[in-house]
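Let me begin by presenting the structure, written as structure tokens, before commenting on it.
As you look at this complex, bear in mind that one protein chain is not there, while each of the others sits in place.
The block that comes next holds chain A.
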Amino acid sequence: MVTEKEKKTRGQVLEEWKEFVWNPRTREFMGRTGTSWAFILLFYLVFYAFLTALFTLTMWVMLQTLSDHIPTYQDQLATPGLMIRPKTENLEVLVNLSDSQSWKKHVEILDKFLEPYNDSIQAQKNDVCRPGHYYEQPDNGVLNYPKRACQFNRTQLGDCSGLSDPTHYGYSTGQPCVFIKMNRVINFYAGANQTMNVTCVGKRNEDAQNLGDFAMFPANGNIDLMYYPYYGKKFHVNYTQPLVAVKFMNVTPNVEVNVECRINAVNIATDDERDKFAGRVAFKLRIVKI
């Protein structure tokens, strides 16, 4: 009995919809007359304008509380991460000796990446600092701006400096250089006043065998304390973070080699279960040779 009443024909439904969209009797569009629409739109305009103003105000107030040179909190940055250059998709450094295109893009990235490290630029912009000591530039009541950075010369990277290097950081000969860098963290005293260095190993036994010899620049993969602390993008202009270059001399070709590099520093833990890049970096190396 009920269903009979409730079942409307398709035509009726269509008719009802039509009438909802435009009702000629009451001159209503979507259930509202013109004035009604005007009113409601005006209301929402005013209301949302008010809300926008309110949100802008609260955001402005919030941003006013921020400092320019250091974030309020660095809760997640207790342990800086390590990263490689060239940064590739999947962190796999693939070098196909018969296909120069495969490594050209790495070389381009590296050229661009190392440009600020050119000795000339470094000499022009940055200070020569006392090695083995932190280069502290406290504000002492007056804002000490801009802060100076220490020189890290490209030549320090030795065979991996890529300067007048026909092998293109060794990529053309299957002896690629990979650069290790440690993430910048403001006011972080890496090493806690003791020397620190980067070491690399093959991840598993077979990787260690396949990895073969490698050379590190600067020697031992040392990172000097003078590059710390970092004072932030805005204050520490021209800061060039220290690098460690690893040149893999005779990687077994045609196999994937898992390499893991880590920083050995007193105050940097490298065993975080969840963060696989805390104080370490794992990447793959694959030299294709026919």
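For the reader, a short list of remarks on this structure follows.
The criterion applied here is as follows: contacts are C-beta pairs under 8 Å (C-beta built on N, C-alpha and C of every residue); 3 or more make two chains touch, one makes a residue touch a chain; residues count from 1.
We adopt the following convention: contacts and distances are computed from a predicted model.
The complex includes a chain that is not drawn, and of the options "NADH-ubiquinone oxidoreductase chain 5", "Protein YIF1", "THO complex subunit 5 homolog" or "Sodium/potassium-transporting ATPase subunit alpha" the UniProt name matching it is "Sodium/potassium-transporting ATPase subunit alpha".
Only one residue from A:V95, A:C177, A:L211 or A:V281 touches the chain missing from this view: A:V281.
Across A:T9, A:Q76 or A:S120, the residue that sits in touch with the chain not pictured is A:Q76.
Across A:K181, A:K247 or A:R262, the residue that sits in touch with the chain not pictured is A:K181. For chain A, the list of residues touching the undisplayed chain reads 1-4, 39-40, 43-44, 47-48, 51, 54-55, 58-59, 62-63, 66, 69-77, 80-83, 87-91, 181, 183-186, 230, 232-234, 236, 239, 272, 274-278, 281.
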